[in-house]
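Shown here: the complex without one of its protein chains, the others still in place.
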Amino acid sequence: MHTVPVGVLGASGYAGRELCALVAAHPQLTLAFAAADRRRGERVGVGPPYAAPLDLTFAAADDVRLGDAALVFSALPHGASAEWSARARAAGTRVVDLSSDLRPGHLSDATRATLGGAAVPYGLPELFRADLAGADVVANPGCYPTAILVALAPLARAGLLTGGVLVSVAAASGVTGAGNSPRADLLFGEVAEDFRAYGHAAGGDGAPAANVHRHLPEMRAALTALGADADLVFTPHLLPAARGILATITVPLPGGSDAPALARTLWRDAYAGEPFVEVADAAGPAAEPLPTLAAVRHRNVVRVAALPVAGVRRPALLVTAAIDNLVKGAAGQAVQNANLMLGLAEDAGLPR
Amino acid sequence: MHTVPVGVLGASGYAGRELCALVAAHPQLTLAFAAADRRRGERVGVGPPYAAPLDLTFAAADDVRLGDAALVFSALPHGASAEWSARARAAGTRVVDLSSDLRPGHLSDATRATLGGAAVPYGLPELFRADLAGADVVANPGCYPTAILVALAPLARAGLLTGGVLVSVAAASGVTGAGNSPRADLLFGEVAEDFRAYGHAAGGDGAPAANVHRHLPEMRAALTALGADADLVFTPHLLPAARGILATITVPLPGGSDAPALARTLWRDAYAGEPFVEVADAAGPAAEPLPTLAAVRHRNVVRVAALPVAGVRRPALLVTAAIDNLVKGAAGQAVQNANLMLGLAEDAGLPR
Amino acid sequence: MHTVPVGVLGASGYAGRELCALVAAHPQLTLAFAAADRRRGERVGVGPPYAAPLDLTFAAADDVRLGDAALVFSALPHGASAEWSARARAAGTRVVDLSSDLRPGHLSDATRATLGGAAVPYGLPELFRADLAGADVVANPGCYPTAILVALAPLARAGLLTGGVLVSVAAASGVTGAGNSPRADLLFGEVAEDFRAYGHAAGGDGAPAANVHRHLPEMRAALTALGADADLVFTPHLLPAARGILATITVPLPGGSDAPALARTLWRDAYAGEPFVEVADAAGPAAEPLPTLAAVRHRNVVRVAALPVAGVRRPALLVTAAIDNLVKGAAGQAVQNANLMLGLAEDAGLPR
Partner (left out) sequence: MHTVPVGVLGASGYAGRELCALVAAHPQLTLAFAAADRRRGERVGVGPPYAAPLDLTFAAADDVRLGDAALVFSALPHGASAEWSARARAAGTRVVDLSSDLRPGHLSDATRATLGGAAVPYGLPELFRADLAGADVVANPGCYPTAILVALAPLARAGLLTGGVLVSVAAASGVTGAGNSPRADLLFGEVAEDFRAYGHAAGGDGAPAANVHRHLPEMRAALTALGADADLVFTPHLLPAARGILATITVPLPGGSDAPALARTLWRDAYAGEPFVEVADAAGPAAEPLPTLAAVRHRNVVRVAALPVAGVRRPALLVTAAIDNLVKGAAGQAVQNANLMLGLAEDAGLPR
């Protein structure tokens, strides 16, 4: 079968490695190059659970010919990625950028100009699929936003996130979400048996710290695009686990809402036919378990569940969503986007 | 020095073992007996970090003379504990009951009658100390409620939890919170690399599940006692860690509240002088870290921090609290209560 | 393509689940039934990394028609498996038995009679492939023996394990090796942050315990079949990890042996062309890493390395081998055997 050559920049990070592995196992893509400056000359070992080590060595980014690929995945760090995405576009290749550089809430006019000036679609196919088919550049969503937006979108589209309602999101991520550069606070001896909130910034002038996170502007922009008018309180936590994200979301509903009915039908209807969204059926005697990290590991899915909150006076919902941060939260979604951009089957080469 | 003999029922569970260890290291208590039916005859090994194995063997509960102790700690399972607490009272000993049986929201009139009929104080000294000095029976709080109530009490007492406001609590606990009876879902192979919400009950008649937990009635009753009028959404999670609880709480504030000012002073003022509450200073350039499991491990403290929520239109706070579920969340708090009941220094024998 | 129906007995244990997952992903096998008495009626969720949940429910073993399958995998417990293997043979199906019941050192004459009386080949294809093609019944090796025998076989076949030489094997396994029945000693709270040797039996009459393990007779029998005359000291350990085995083996060599030369060539030559054995090249400046659990996870391979021992007066080797205990150590190897028995490509459906 005819295959499409693709390249990976930032190939030795966690997302980059996962990309190489997925491409290696993809029936219609081939890996033209894998660039990772620090590991130049080492063999690309894509590893389990996808494939045996590849017959390919890491190249320096400056040494690869971007034009050898029909599409380039950039898994370079935030801040460094946009420039390479622009270079790849200049070389005539399509681009999926996994950094935050091109995402809503982050993309500057100057950066957009380097990419040709057009809007950069946000690569969350379940919510914005129409923008992605045949696109030249796509901003791959952040891991937390993928889980949280899939969980909230049905409410937003149903007009239930209105009036500046305060939506509380506590989310926890495995440590691969923080990359594999050496950091003392991510050593096994520091992370094991611990659990911590992070992402708060020290306030100036004696003001206390406030919670912020790179993913907040992205989520706010996407929620607005979905028609929501909500205030988001987002608190990420670091789990003593390697991979996976679980988001636990409390959503107050407009007075008179029938929370059990919404929980029973809204998500199921919204995602009927979506290959990569699983709605856990929390109703009835044979209730399925809520989303867990184990249920989504190594899979390109969002598993979501909604259940009504008991014992409160005004209607509210508890929505949870789980993803593998390196698959649906990064590399898997990037391949899903690439499939759409290249006109392949959307689920080609993706583990469910 | 004269020492007070105390006994432990349910001594081979996680809380019971921690109790034996704390009593063994306590300068004014001695362990008169340690009852654990299933391990009768085995040596009580209190273990690290507190002390070497004891020169004492587990007894069957039926074989101990409750009256040999001046105070009995019951760490028996929920449902089984109340009866033994009543027996201990009948034998003339004081009782700290670590189960939910005697707690607000759970204590039945029938059970209270077996204990003499009087109200059973709730043993959270930082909030209800006046009820505990010299008490004969005390209901030791649940682990989650300890962390969450210490976090919320300053707001409640300041009159800021009003009008049925929806307070969202996502909390995560290490697996020792679930005890050490054999359970397939708590095997290492099931818990490692996973993270899950739990505590939701299947709804009847096709209704979706709703979140409930044994600790909810207890927290609601205590919040009412503190003057709060709030709706609590409480979602517990199971961590791949052995011990520790972290609660992350979003609190909408009344319009016009000065969230940064509250975060800067309210908790610090409320807990000034409390030996077992640490308020992390999240203000200014040298901001301390938020509460973490590592910071409280093996210590009888609640570590709490409040910080204002950024980027929302109405004022709100993010409050986090961490405890060691087996120390301040169970055995350490039980000893703290025993100290108060017996007229000892409140911090005697307690690791800070 | 025409596919072969196979069945799994003991399908809800860790090995059984892995078998269902591998069969579901196998291009030439279909899952005719999955029997698990305790979970009768529940959906078979084969899960990641292999496939989405299946459209199949667990059946009680008594309710399945064994003859519906051309081959049955029995992942039943030791002691219970042989009887079901005999029933399956009586129903005319081929059998791969994953328990110890039919293995060398364990198979009784009475049991062999129930299977037709012929020898039962030992299903370690890399060492005994000739016995397996077209076989009707195969004893699937234990997890530890798979790693250890692949590591030692080249030495044995080269005549270097002679004269009752004492070979020391320290091996460590993830907890899935102990199954998923509820056991207090395998709870997360007991296994995390611990590491222990196990498998020693208490001596009688005041004698100290001695190290024994179910896998010892199996390894001794297989080593004898390979021409070795060695004494094996085997000490298994329990790792705070879910899956994987690493064996670390010290082998004294006959006087005059050239240990570096052996390390450089013996394993590479012995396993040239084997798809499921990886010999880590520990020679030269670009030395590969020794075997690790991470390198073999979810893969049907043994990764082995040999290196000479430094600073000793008589020649010796250090040989290490890693496998995924549930894949090459159980379900993957079982499928490899089934492929050979059914005349399929040996590597069909197996993750490398």
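When the chains are written out, they are named A, B and C in that same order, and each has its own residue count from 1.
Basically, contacts are C-beta pairs under 8 Å (C-beta built on N, C-alpha and C of every residue); 3 or more make two chains touch, one makes a residue touch a chain.
No experiment lies behind these values; they were computed from the predicted model shown.
Of the candidate positions A:241, A:302, A:330 or A:350, contact with the hidden chain is made by A:241. Contact with the undisplayed chain is limited, among A:28, A:180 or A:265, to A:180. Among A:190, A:229, A:281 or A:347, the one in contact with the hidden chain is A:190. Summary of contacts with the chain left out: across C:252, C:329 or C:351, the touching residue is C:252.
For chain C, the residues in touch with the chain missing from this view are 164, 166, 168, 170, 172, 174, 190, 192-198, 200-203, 206-212, 216, 220, 231-233, 235, 237, 239-244, 246, 248, 250, 252, 260, 263-264, 282-285, 287, 289-294, 297, 306-314, 316, 318, 320.
Contacts to the hidden chain, counted on chain A, fall at residues 14, 174-176, 180-184, 186-193, 240-243. Taking the whole complex into account, chain B touches the unshown chain at residues 47-52, 192-193, 294-299, 351-352.
Criterion: only the chains that are shown with their structure count from here on.
Distance between chain B and chain C, defined via averaged C-alpha coordinates, is recorded as 46 Å.
Residue positions 192-193 of chain C each touch two or more of the other chains.
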